[in-house]
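Mind looking over this structure? Questions follow.
The complex appears here without one of its protein chains, the remainder shown in place.
Let's look at chain A:
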Amino acid sequence: MSKIHDNFEHILEIDKLSISFFTRLREIPAVMDFSVKVAPGEAVGLVGESGCGKSTVALGVMRDLGKNGRIVGGSIKFKGRDMERMSEEELRDIRGNEIAMIYQEPMASLNPAMRIGKQLMEVPMIHEGLSEHEAYQRALEVVTDVKLPDPERMLKSFPHQLSGGQQQRIVIAMALMSKPSLLILDEPTTALDVTVEAAVVELVKDLGKKYGTSMLFISHNLGLVLETCDRICVMYSGEAVERGDIETVFNKMQHPYTQALFRSIPLPGADKNARPLVAIPGNFPLPHERPPGCNFGPRCDYFEAGRCDHGIIPMDDVDGDGQHESRCVKFREIDWNAPITKADTKQKGEIGRVVLKMDKLKKYYEVAANALFGGGETRVVKANETLSFEARESETLAIVGESGCGKSTFAKVLMGLETATDGIIELDGKPIQDIPINHRDTQTVADVQMVFQNPFDTLNPSMSVGRQIIRALEIFNIGDGDADRRDRMLKLLDLVKLPRAFADRMPRQLSGGQKQRVGIARAFAGGARIVVADEPVSALDVSVQAAVTDLLMEIQREEKTTLLFISHDLSIVRYLSDRVMVMYLGHVVELGSTDDVFAPPYHPYTEALLSAVPIADTHVEKEHIVLEGDIPSAMNPPPGCPFQTRCRWKDKVAGGLCDKEVPPVRQLSDSHQIKCHLSDEELAKMTPVIKLATATAAE
């Protein structure tokens, strides 16, 4: 089964593709009039919000649309051959051999009952008829290529024995086993941590060059696409709205949606007053309720009745060279360089007295081997180590760290779901660290509330929205009588800018952003003074994120709330927080005001985190730091400094101190502390990770 060697100009050529899904009620068009070309060795990014049809395109290329999906128009040419005319056998031969796909969830792509080696060897054995020995050699080679330590042991292990990042590397290795000419990556790093994501992206880029593979990179993250792709195609509601070279599209965008998308994401290089976030108004249209004319029309700032709302709007060439196209009737008239108009810059609330104080908080878990009879050795998981900080009224304290760093445990202890092992938590001067939530008085419980990460999980699906808010009011003893509580509930809905009619809706009738708003309303039902927001926007679409973030900040201004904002997204942290706390393996490695943390000297981990964040701005230059390996398990932390296994500055510290001792907390300035052995001279040598290109030019 050899590869196809025809004469072709493009690896993949999608021309006016339309895909529909057929349900009992109606035909639902998922992709309409979509064209893209992928040249050999080129990486093309497909960007859009969830539901815009980008994954459907990938499945269409693989011809894996399920029972009710069908290609209703257009053609897909692979290496110059029309895939429509291929037989099942030919298609099977192409899948996995010529076109490989990498999915979002690595664990779902690997067979949990098969050893890694066997899964990898299967690919060339089926497609190329290699012998077992040859296949093993190939597997070993590829696993080495994806930079996994100890390849032979890797091949012998089962998928669950590897970490998420390692699993995704194995999935990539599997895709590369047959040396495909096209690699489709469907959100390959969304499930991974930032530093791991950076390493995987780096790997994909290198491998693409090494193997000469073309790539179709599907993502919702503009920054990631900027780092990996040569060309980009922006999709909205089933259509490609703008297409062109990555530089051109990022710098000279020609479609209102692309512009709105860029304006709704925070850029770490920019100041929040000079470049405020602008949320896209309205909601994403449902596939069967698309407006006539331009799909983006109802949410567009440049909408003009009569022109934008009827007929079919075709893709139009911008420069006449076929390199940059936009699906907008007005793009030639719009002044793309006009500054963002923001009605009023709101003054941030005055930061007040200390509300919450943590002093040397520790939380250890004991994990016994045998739960029933208590035998076996008990192991201690140190989830939080000597956490000390203060939070003030109307202040936003961001807590940054990757999964496993102990931020959720810290939240649990603060809420009273767990009690602290050691140390003190003071709320208004009263210690609360040893009081579990059912012994706390109502006021304390109402004062400390939480906003959760997953909007689809945060509301009870079988209770109406109003009922859930009223329940919170009841439990906090607010309002007298049912009528008063209902009134207050409606006011809370006003507060989070939801129509009052939503009170009687069930959560499944709401979109992700709306659910998150209800979650916020519920948290503020008891007049909460401290709100722990656990990645409140990370699961939302880009265009909705800005609106929810703004809402949180606005409520904070009005209610003088202390916001503990847990996040791994440094862009948004820089945008909204006053102070930042960086956590790693249960330790606070750096704590300081936002400006201090985002400027050198950094803690080495902060430096790596900053470098790992993908930034959707071509003017930004980043220093390239890729962390090796994964986060160690909290069950078995390294001796000495927790970060020493991945630190690139380790050799700058004399005497191997990093291996032996946990570094002390050092006060760099009044508002800035770090936990590191590096000497002041070394710290002073650090350069900024993120630089504006214009700024460097000026120097």
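One rule holds for everything that comes next: a residue touches a chain if its C-beta (ideal position, glycine included) is under 8 Å from a C-beta of that chain, and two chains touch if they have at least 3 such contacts; residues count from 1.
Quick note on the criterion: contacts and distances are computed from a predicted model.
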Per UniProt, what's the omitted chain called: "3-isopropylmalate dehydratase small subunit", "Ring-1,2-phenylacetyl-CoA epoxidase subunit PaaA", "ABC transporter permease" or "Tryptophan synthase beta chain"?
"ABC transporter permease"
Omitted-chain contact residue, chosen from A:459, A:493, A:553 or A:609:
A:459
Candidates A:310, A:491, A:508 or A:648 - the one touching the absent chain
A:508
Among A:68, A:442 or A:633, the residue in touch with the chain that has been omitted:
A:442
Thinking of the whole complex, not just what is shown, which of A:476, A:502, A:565 or A:584 touches the missing chain?
A:476
Can you name the residues of chain A that touch the chain not displayed here?
371-372, 415-417, 437-438, 440, 442, 445-446, 448-450, 452-454, 457-463, 472, 474-477, 508, 519, 522, 526
